[in-house]
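For this depiction, one protein chain was excluded, whereas all remaining protein chains were kept in their positions.
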Amino acid sequence: MKILVLHGPNLNLLGKREPDIYGKVTIQRINRALEKLAAENKVTVDFFQSNHEGEIVDKIGRIRGEYQAVVINPAAYTHTSVAIRDAISAVGIPAVEVHLSNIYAREDFRRQSLIAPVVKGQISGFGVQSYLLGFLAAIELGKKKK
Amino acid sequence: MKILVLHGPNLNLLGKREPDIYGKVTIQRINRALEKLAAENKVTVDFFQSNHEGEIVDKIGRIRGEYQAVVINPAAYTHTSVAIRDAISAVGIPAVEVHLSNIYAREDFRRQSLIAPVVKGQISGFGVQSYLLGFLAAIELGKKKK
Amino acid sequence: MKILVLHGPNLNLLGKREPDIYGKVTIQRINRALEKLAAENKVTVDFFQSNHEGEIVDKIGRIRGEYQAVVINPAAYTHTSVAIRDAISAVGIPAVEVHLSNIYAREDFRRQSLIAPVVKGQISGFGVQSYLLGFLAAIELGKKKK
Amino acid sequence: MKILVLHGPNLNLLGKREPDIYGKVTIQRINRALEKLAAENKVTVDFFQSNHEGEIVDKIGRIRGEYQAVVINPAAYTHTSVAIRDAISAVGIPAVEVHLSNIYAREDFRRQSLIAPVVKGQISGFGVQSYLLGFLAAIELGKKKK
Amino acid sequence: MKILVLHGPNLNLLGKREPDIYGKVTIQRINRALEKLAAENKVTVDFFQSNHEGEIVDKIGRIRGEYQAVVINPAAYTHTSVAIRDAISAVGIPAVEVHLSNIYAREDFRRQSLIAPVVKGQISGFGVQSYLLGFLAAIELGKKKK
Amino acid sequence: MKILVLHGPNLNLLGKREPDIYGKVTIQRINRALEKLAAENKVTVDFFQSNHEGEIVDKIGRIRGEYQAVVINPAAYTHTSVAIRDAISAVGIPAVEVHLSNIYAREDFRRQSLIAPVVKGQISGFGVQSYLLGFLAAIELGKKKK
Amino acid sequence: MKILVLHGPNLNLLGKREPDIYGKVTIQRINRALEKLAAENKVTVDFFQSNHEGEIVDKIGRIRGEYQAVVINPAAYTHTSVAIRDAISAVGIPAVEVHLSNIYAREDFRRQSLIAPVVKGQISGFGVQSYLLGFLAAIELGKKKK
Amino acid sequence: MKILVLHGPNLNLLGKREPDIYGKVTIQRINRALEKLAAENKVTVDFFQSNHEGEIVDKIGRIRGEYQAVVINPAAYTHTSVAIRDAISAVGIPAVEVHLSNIYAREDFRRQSLIAPVVKGQISGFGVQSYLLGFLAAIELGKKKK
Amino acid sequence: MKILVLHGPNLNLLGKREPDIYGKVTIQRINRALEKLAAENKVTVDFFQSNHEGEIVDKIGRIRGEYQAVVINPAAYTHTSVAIRDAISAVGIPAVEVHLSNIYAREDFRRQSLIAPVVKGQISGFGVQSYLLGFLAAIELGKKKK
Amino acid sequence: MKILVLHGPNLNLLGKREPDIYGKVTIQRINRALEKLAAENKVTVDFFQSNHEGEIVDKIGRIRGEYQAVVINPAAYTHTSVAIRDAISAVGIPAVEVHLSNIYAREDFRRQSLIAPVVKGQISGFGVQSYLLGFLAAIELGKKKK
Amino acid sequence: MKILVLHGPNLNLLGKREPDIYGKVTIQRINRALEKLAAENKVTVDFFQSNHEGEIVDKIGRIRGEYQAVVINPAAYTHTSVAIRDAISAVGIPAVEVHLSNIYAREDFRRQSLIAPVVKGQISGFGVQSYLLGFLAAIELGKKKK
Partner (left out) sequence: MKILVLHGPNLNLLGKREPDIYGKVTIQRINRALEKLAAENKVTVDFFQSNHEGEIVDKIGRIRGEYQAVVINPAAYTHTSVAIRDAISAVGIPAVEVHLSNIYAREDFRRQSLIAPVVKGQISGFGVQSYLLGFLAAIELGKKKK
């Protein structure tokens, strides 16, 4: 089983970016933790980070046949991208939406996710653990998919 | 470590209730799965189900000192109960909000959670696994609490 | 055939409560009129009144197998209770929503019923006769149910 | 006692029109059922159907002195006609609003009735029985009127 | 003269609950201060605290004939309970709404009180003194009532 | 100079219709008063009343070349008719909107006029005098038109 | 009979101010035309112009006993002044609201008048003639007042 | 194949009506162009224009069996007629909605079409060509229908 | 200790103004009652009434150093004055907002106070007693301030 | 004459993507159909597909001088891209907006097009034929442009 | 060239007022800095501060002929004064709106400026430098004006 982890815009800055909201962990450390979890569960994991909505749409459009499930942190595009939403709907691969911070405890506009209605489920607020739990959820979804 | 799992209104009907939305699993089977997970992680788990907003508020008001974390599926009260929200804020114990169905893929009024802004994080859409992932999250939060 | 008539909050005060809106009839007299109508139609009727949202949810959760239809005046909970709505959806028994006063001729917040989308139909504005007409509707629904 | 039954726009198409929403009954069969009920209750019933808002307004404007009560299914005009609302207010005859389908379980715009605040009461969701129950209600109102 | 003081949900946690918003005073100390004030004014005071909306509605339904005025801190139910509002309207006893914190300086949803339109007046923001001032107001209202 | 006075729906019922809002004057008396005023000002006046939106649109569509100005009381259609609005725009004859009652002191939906943005001016609240003042305004507008 | 004509803010600039909206007439010419009309109708007219909300409130507060009716062009304060609205309500003298331009054909915020619900009627869109018609209306209202 | 072209209110005034928005073409010229296009495509075309919502509803109610497709320019009724919407739904004939002007580049209220959700598709903004393109679309839809 | 009592617009008309809402008491009698209460509590009280938003802002701007607390009835400016709000914030003296009538039982626009978020607390609905209770609150706040 | 056809995000997935909404046709087949139509009309057609908002903006910025008209299916960017809207406004080439599905019969957010106010016209709901009709419209617009 | 700098309500308190938002600078120091900048640019500057909306309107009404440009910090009146907006429109002198704090990073109601649509441009968030930059902008605008 192969699972794709998609990191949205500005997540490349993690660790340097507003540590009071996002903590001090870097994207590299998140990826290492996910690789470890993947190995424990005997699945393969790939990573993709982009600040470009279009590149994320391109990537999702190519995942069919290659991955059984997707873990996506759409970050800022959570609230503004119909294109990513449509891409997820189009490919028909189960997706898990994750957020480091609790998006429901922040600014009003962050409480509306355009992505959530088309993913299988959403996990938000647990920092790095949001990714780890989301990865576990994706494994289960991938099993059913096969 | 002790963790309390709170089941909100109508969850006693699970399995009989709208199986196309909630699946066929019963609350008893969810509790068994959680007990197994708790044993694996060497923590204690207690369960509480009520259809009464006031009983849930009463219960939360008494958890301090006894539990290190709470997993709560507020069900219908997610969208209408300021009292449960205030109870969670008041006791200062980390809480994890879980939902069986993806509340963001249903009626509009189910997309607003009054509880989410005061919990640590939220997990929705994975069926029974929402509880299991939420329990894992609660264990991590309970460790920091201690 | 057995039909349950559910009276929501404050209906125990009927007759004493704002007679310009609700008239002078008491809940006892409504129940007597319904018993007479039930007898004429050769069906059994039970009554339940509670000011507690949770007790109404509990009661609805237990009606399957015992009743063929429900007549409910959710009163104040019409506008605030997702829990009662979910209970009605969950049990799959046809329900009829009734109101003594015309809720569309009162305050704005009384014009939105959270219950209406999950019941079979709604009758409002005819005083005691709302119950009687609703009971007749319930008998018809109960016949189809059998 | 004479009661007028007013059928609004497109009800002439009943039976042919979207049978999953409105059933297969025709307006003729509804009228026959009402005539039977009228005879049982020893009252006279007249019928009027029009697709024209203006004709319905004209008709209501002429009912005073001739009818003691009105049963009206305003259909599409429920949501758009201030003119029919004003006509009902103007003539001061008790009116009962009926709907075949449960308008609260359909599109958002069907949940707002411009007519409801000026009628005595509203019955919706019981198919043909909505008319029959509405007719019974109208008889009671007509009695008080006399 | 007898005055009832009603404490809403979570007020049993006072002193332990978010002291930066609600201060460190406990419900016991508030009651003691009210008893002292009652004695000075030669009136009797009773107390009732509940986390259950239904119990508060039950209690209000029974006050007629026994109390001349009510002081109520509806707490979380301020913003969600039509049932308590209807109970206050139904019994026709003058009521005073009090809040420890200034509800107009907090979250948006706390700025709307469903209770305020049916009470005589509202006092918010003065901590324990909100209760004391509310009690003085209730004495005046009770005098007129007699 | 010829001026057309258009009376909208239900104005044929005037005098009989809700006299607390609209007074006891009839449409005949309004027309007589307008004829008298027309004679004093040496202009010709014609009248047209209809409950049919379409007839009013038809009538407006034919006024060019025949009338120099229009006085219109759109009544209920004030708030719902884009068709009448478009007809007025289309013919390019100056129009004066009049209302017997003060539409800004009534229900919320009566405060929005779809007609007002395309007429020259609006007069509301003065009973019969609204028509008389509107007629004087129309004469002035008709003079400029010529 | 004495009638007060109140000119609101910026009307002192009339003639110089945005002539495409307000025309080239000055406040002096409006006052002269009103004096002429007053003389023809054998009533007395006084004028008051102020850019200060407070001065207008002061003035209205003193009119009782001195004037039988008021014509007011609240200009910008139409949309923002509860104080002027309350002053008009307080003194109980019939008031007529006038506007030079058609406020319903301009920016959205100009379509809401805080003043309109408390005046007898409103006239807008006829330039200077709005004042003249409003003055005629005020005379009629003043007669009834006497 | 027979196709019906329905022209809504005020389209009889075309050419005379606001030529800066609607151009100088008349309804007769549109019909001639459509007849030519029909002839080229070997289909029959009929025309119907009315300013009356009710007549349009009547007409649509009679088209089944006679026409295979409808081209409708609902004009002003686009934004206000639930009755026409329901008529189109009721008859189950494919319909094409056309507009001469680009309704999305005009007043806000013209941006909402009550008709669009029940037609097959919508064409707006191309003047006479909107009708011609809509007619071509209707032919294709009519072919599938047969 | 010195306390300033600020009366907002139209309060000079009290007693004459809408006695069904505001009672028959005059501002003079309120001031006398406050002087008596001040004397009993051994504090000094000054009064200031103005219909001018600017004068109230001027006055508040000068109170620092002279007064320990302010009681303000902003009347109409409650709902429209950001300037008074900013003045209260700017001077940093504890303020108590009072209203004679229950502003939450009146028109919608009176339910929003721009002032409430920056005062210590608010008292509304008790007539003259609102001032007396507010004055007692101000004394307590002034004590802490010293 | 040269016409550019722009395909927005996810249209590269057509045929594979949600065939119940978008049908089974691929972008290649649409382009072939358009080339055939272009040849029949003796115009040149170019195609451009991108999932990147920025690339679409880049492309539009370069079309002046090269193309006489544009057919654009903005897909997801219809509802979120001010940048594409501004690009179309900036270049001053007539544009036609097309949609495969009827966007007015889908989710609420798909009913608002940010692009529509700046294009010449919009065609939606006819599947591949939307493109073909749009292309015919573009040819007409391109002729006027030359 | 002469430029007028207008300071709105509460700016007289600057330095003393909420220094965390507005800094410690006083209005006198701002004026000194502006005089220095004026001298460097060989223009004359006058200052006017008022807490009275009416005085600011009066002042603006008199500036024509005397000043070539205006710099205005409307402070609280930014969000509530249509009168100041209308005054600026009326005099036709280019105006620059300045704010010390970033009004878009504060309370929601501060994000809407009634003044901004009628000024040439707006500068907000740079403290004293907002005035200096605004003054430079005013000089440029004044040059074009001459």
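Which chain is which? They are A, B, C, D, E, F, G, H, I, J and K, in the order written, and residues in each are numbered from 1.
By our rule, a contact is a pair of C-beta atoms (placed from the backbone, for glycine too) under 8 Å apart; a residue touches a chain by one contact, two chains touch by 3 or more.
Here the structure is a predicted model, which is why all the values come from computation and not from measurement.
Seen in the complete assembly, the chain not on display touches A, J, K. Only one of J:Glu18, J:Asp46 or J:Asp86 touches the absent chain when the whole complex is considered: J:Asp86.
When the full complex is taken into account, the listed residue touching the unshown chain is A:His52, out of A:Lys2, A:His52 or A:Arg111. Within the complete assembly, residues 102, 104-105, 111-113, 116-126, 129-130, 133, 136-137, 140 of subunit K touch the chain that is not shown.
Although one chain is hidden here, its contacts on subunit A can still be listed: residues 9-10, 12-13, 16-18, 50-55, 75-77, 79-80, 109. Contact between subunit J and the unshown chain involves residues 52-55, 57-58, 61, 64, 80-83, 85-87, 89-91, 114.
Basically, only the chains that are shown with their structure count from here on.
With steps allowed only between chains in touch, the distance from subunit C over to subunit J comes to 3.
Shared contact partners of subunit F and subunit K comprise G. Put simply, the C-alpha centre of subunit G and that of subunit K have 31 angstrom between them. If each chain is reduced to the centroid of its CA atoms, subunit B and subunit J end up 48 Å from each other. Centroid to centroid, with C-alpha atoms defining each point, subunit C and subunit D lie 23 Å apart.
In subunit B, the residues touching two or more other chains are 52-55, 80.
Pairwise chain contacts in this structure: A-B, A-J, B-C, B-E, C-D, C-E, D-F, D-H, E-I, F-G, F-H, G-I, G-K, H-J, I-K.
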